[in-house]
Each structure stands twice: as C-alpha cells, then as structure tokens.
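Note that one protein chain is taken out, while the other chains of the complex remain in position.
Labels for the chains are A and B, by order of writing; each one numbers its residues from 1.
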Amino acid sequence: MEAVLAILIGLLVAASVYLMLAKSILRFLFGLILISNAANLLIFAAGRLTPGQPPLIPEGADAPFGTVANALPQALVLTAIVIGFGLFAFALVLAWRAYTELGTLDSDEMRLAEPREGGS
Amino acid sequence: MSWLLAAPLIIPFAAAVAAFLLRNGPWGRRVSVAGSALALAASVALMVTVLQEGVVAAQMGAWPAPFGITLAADLLSAVMVVITAITGLAVAVYATGDITERQERLGFHALFQVLLAGVTGAFVTGDLFNLYVWFEVMLIASFGLLVLGGSKEQIDGGVKYVLLNLVSTILFLSGVGLLYGMTGTLNMADLAVTVPEVENQGLVTVVAMMFMVAFGVKAAVFPLFFWLPASYHTPAFSVSAVFAGLLTKVGVYALIRVFTLIFTGDTGYTHTVLLWVAGFTMAVGVLGAAAQTDFRKILSFHIVSQIGYMILGLALYTPLALAGAVFYLVHHIIVKANLFLVSGVAHRIAGGTELGRIGGLYKTAPLLAVLFLIPAFSLAGFPPLSGFWAKYVLVKASLEAGNWVIAGVALAVGLLTIFSMTKIWGEAFWKPHPEGTDPRLSSLPAADRRALIVPIAALAALTCVIGLFPEPFVAFAERAAGQLLDPEDYILTVLGGRPAVPVQVAEALP
Partner (left out) sequence: MNSVILMAGSRILVALLLVFSVFMLLRGHNEPGGGFIGGLIGAVGFVIYAIACGTSSAREALRVPPETVAAAGLGVALLGGVWAAVDGDAFFTGQWLFLGATEDSKGLPLSSVLVFDVGVYLVVFGSILSLVFALEEEV
C-alpha cells in the first residue's frame, strides 16, 4: 500500500510542479492545492498505514487492544488541511481581487509594484 | 513556569480580540499599545528567569513531552521574544500616528497583534509541527496586513508574497512529514536525540535540505528572496517596519534552531551550502539595493543583504560566529524596523519615497536627519554603533575560521551598504526639494508627530546603547551561542530531566 501511495504522491507533485510553472496565477493556485494535498498524503503515509484498525478505545477500557493506526499523523493532517483551507480561500480571493484590479492573471504582466526599467 | 512562557502569547491574542471588538473607536489603538506594553513586561520577566535559571520549558495542557505541545525558551528564544516585544511596542505606538481610520476599521490593530503572537509563538515553541502552526498564524496575519486597504500595488505585491510563501510552507510541511516518518517524534529536543540514531542518514540530509529551502524562503536568502523586494515597499509604513524587523528573522531563527539542534550530523555538507548561500545573499542584496532609487526598495534589498550576515554566523558554526549571528539578529531587528519607520515620516512630510522626488530634509527637519543617520550608520557598521560590533564579531569569526574570502565579502558588502545609505542621505536629506517646498516636522499634527518620532528616537537610543556598551550584549550572545552548541541543557529541560527514550513508531502489520 505504501508504494502505491508513494507513487500517487509523486504523481501529484509532478502535476503540481507542471501547473506551477505556468504563467497564469490561477494555474499556479491549482498547482498549490495539488501539492498541499500531496504533502498531506505524505504525512499520512509517514505515519505508516494500518488498514482496518481505527484508533478507538472500546467501552470500559483505558487503552486500545493490539495494534491500532497511529492517530497523530491523522491529527497533523487534519490541522494542515484546516490551515491550508483557510490559506487557499484567502489566496483565491486575492487572485480574484488581482484580476479585477489589475485586469490580468498573467504573472509576467503584474509589474505594478516593480515597474520595468525605463517605464515600458 | 507554564504561565511565564504562555503569557507573551496570551497577551497579544487577548489584545487582538479586544482591539478588534473596539476597532471603530480610539480604544482599539489604545488597547493595542497597552497590550504591546504588557507583552514587553511579560517577555522581560521570561528573560530574567532564563538568565537566572537557564532553559525553561512548559508542557501545555500538562501533557508530558514529547507527546504534548511544548513551549521552551533558551537564551536565544528569550532574547528574540524580548526584541519582538520591543519592536511590537515601538510599531504599535507609531501606528497610532500612521494608520488611517479606514485601515483601523478593517482591523489593523487586531491583525498586528496576531502577527506579534505568531512571531512570539514561533520563537518559544519546542515542537516542529507547532512551529508550522505558528508560521501559519504569522502568515495569515501578514497576508491581511499586506493587502489591508487594497491598493493596486499592494495587491500586486501581495500576490507574489502570498504564493511564494505558500510554496515554502508546503515544503516545510513535507519535511515535517518525512522527519516524523523516520523518527516518530516532532518534539525538537526529542528529535535532537533520535535523529542521530536514524539508520538512513542520507535521507536525513535530504530532509535537512528541505528545511533549508523552506526556511530559506522565509528568511529571504539567495536565491529565494524575490518575494521580498516585490512586496515590502507596498503596504503601510508601520506594516513594512514590522515585516522588515521581524518576519524574515523568524526564518533565520528557525534555520539557526534546526541546524544547531537537529541537523548537526552532516555539517560538512549542510553548513558549506549555507556558507555559499550567505556569501551570495550578502552580495546580491547589496547590489540590488545599489540599483534602486526608492527609499523603501533600497531598504528592502538591504534586508536581504543583512540576512546573509546572520546566515554566515550559522554557517561558520563556531562559538564566536554563532554569537555574532545572535548579536546581529538583535541589532538588525532594531535598526531595520527603525529605518522603515523613518522612511514613513519622510513620506509624510516630504510627500513620497521615490528619492528623485523628495529632498531638503536635512535643512528643514534636522531631527529626522539625525534619527536617520544613527540606524543608517549602524546598518553600515560605523563605530561606535551596534552594527559595528555585530560585523566585527562576524568578520573576526570568519578570519579565525581561516575563511578569508567570506570575510572579504562581508567587508566589501559593508562598504557598499555605506554607498546605499549615502545615496539616501544625499538624495532625500541633502539636496533641495525638487518642488521647492520645505518639508517640516511641524507640518504634522502634534499628536501624530509625537507618535511617529518617539518610537524612532527610542529605537535609535537602543542602537546607541548597544553600540556604546557592547560588552554585556556580546557576553550574552556568547552565552546564547554556547547553549546552542551544547543543547544538553535544553534537551534535558524539555524532556523533563528523564533519560530520553526514543518513541517507537507504530509499525505496519507484517
């Protein structure tokens, strides 16, 4: 299972790098969303996969019986997803504002803060 | 102990909440100033304790390390917290005269306090994942501050700042994931124990490089600094001052922390990379500044060049060099924030930051001229100001390490810094104003004038004090460097004095 997940992470990263190399800010954002999902999967995989053994403590017991899945990476992934969600919501709003204010999503043409030499 | 460490975090958050709820009146800014002053008191208390008792650590929610969330402060953390609080207070006062009511209603003071909380949190956390969370807190607040008000230039700069910082964040997160997969822990003290025991040391170095790139983007080192000069000259002056003073330094702090505590197994490789990075960062930053003609853009490029000095201290990895890096961090935060504050006043009274369009400040505002000269000369490294000692320690350390080339680069960059500072001096202060107006401080309303000048004067005085009495500060920096190079005390304090037991990673089923 780990191998499959590792290949999937690799594919996601490859696709996102391809997207992020584009000029358009929107494509860059899509790439960012993909790569953040890849990072989340990476943490998940780093915690080792234990299918079918949820980290739940049975009624009346103090500790789980036998091997259970590692709950910590799941907590980390959850935190990362929540934070990532907030950041992307902000980045999308910003991209929209940039499009309405600057009239372009082409990063080569966004030179308002750093005008070209000679004012062209 | 727990409250001592938590107070510098709780106070700014509480101030943020109060300032936001009161954002429509004058009480918002008063709460912000009061909160910053309280935070300064709390951080000084923390500093005193660390000086007396050595490293302090606290477990949030009473969950023992390495399972719970740890806050820990050694001398480096403590001094960074104090300097954050000083900068925070200075900028909070400055903001009362600089920030418009519209920006206040949008929640400037709340965002500013959250930013301070994020920066402080990054300095005192003892856990890598928590460091990530604090980075995000800081990042979200800085996004808001950067585009607050939403002029076209701000949006343009903000897009670059936001996107490149998000990439670095994700790299950081991936590094955290891989490190957890190898060691089964994310507590920094615990990592210091477990990382040397990892069999696959090659993978450790790979992860170390991921952290180097991720923190390198935050610290704006060569070749990852492009977002900084693209965005730092666009927001309100208070915002650029606090960004310039604190944000990149969090990256530097994180680099120093992980490359002295966790990734010390292959210093021959990682620290050599850092040395090259340091040299190029210094040179490229200062050359970039030489080509600029805008007050704030010149200063932005100088942030990059100065970061190089701090990385140099880390890269040489000798006690003296690290002490130099710590000293430089403290000196630089004060000086750089101050220069941006001065640029704000120059903007207000002379009508711009483009050097070609302003002038005459020396003749009609001599007080401002003196207040500019002190941090500017300190930045360039003139004796007897703080920058001189910072550079002196670092150059001496490079010479002692036998690295003549990097010492030469450091000195040459200092010389070019003087060139940039004299350029600002000559254009903005000495030459007559091109439109023939006389920029005067008295043209500002009295309340604004006080709010703008007092923090600048206070920070300039601090620079002079460090410059005139450097000995206790250097001795302190040497103690802090000693702690960094010998983290035994830190590890034992965080892990509760128990012999550190590596946590077993739950293995997959056979």
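Here, a residue touches a chain if its C-beta (ideal position, glycine included) is under 8 Å from a C-beta of that chain, and two chains touch if they have at least 3 such contacts.
Nothing here was measured: the structure is a model prediction, and the numbers come from that model.
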Among shown chains, those touching the left-out chain: A, B
Identified contact with the non-displayed chain, of B:I10, B:I418, B:L441 or B:L485: B:I10
Among B:F20, B:F226 or B:F280, the residue in touch with the chain that has been omitted: B:F20
Options A:G10, A:G86 or A:P115, residue touching the unrepresented chain: A:G86
Residues from subunit A at the interface with the omitted partner, ascending: 82, 86, 89-90, 93, 96-97, 100
Contacts of subunit B with the absent chain, listed as residue ranges: 2-3, 6, 10, 13-14, 16-18, 20-21, 58-62, 69, 107, 110
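FYI, only the chains that are shown with their structure count from here on.
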Separation of mean Cα positions, subunit B and subunit A [Å, integer]: 26
Subunit A - residues contacting subunit B, complex: 2, 20, 25, 28-29, 32, 35-36, 38-40, 42-43, 45-50, 67-70, 72-73, 76, 79-80, 83, 86-87, 90-91, 94-95, 97-98, 101-102, 107, 110-114
Subunit B residues touching subunit A - in the complex, by the definition given at the top: 129, 132-133, 136, 139-140, 143, 147, 150, 152-153, 155-160, 162-163, 166-167, 169-170, 173-174, 176-178, 180-181, 229-231, 233-234, 505-509
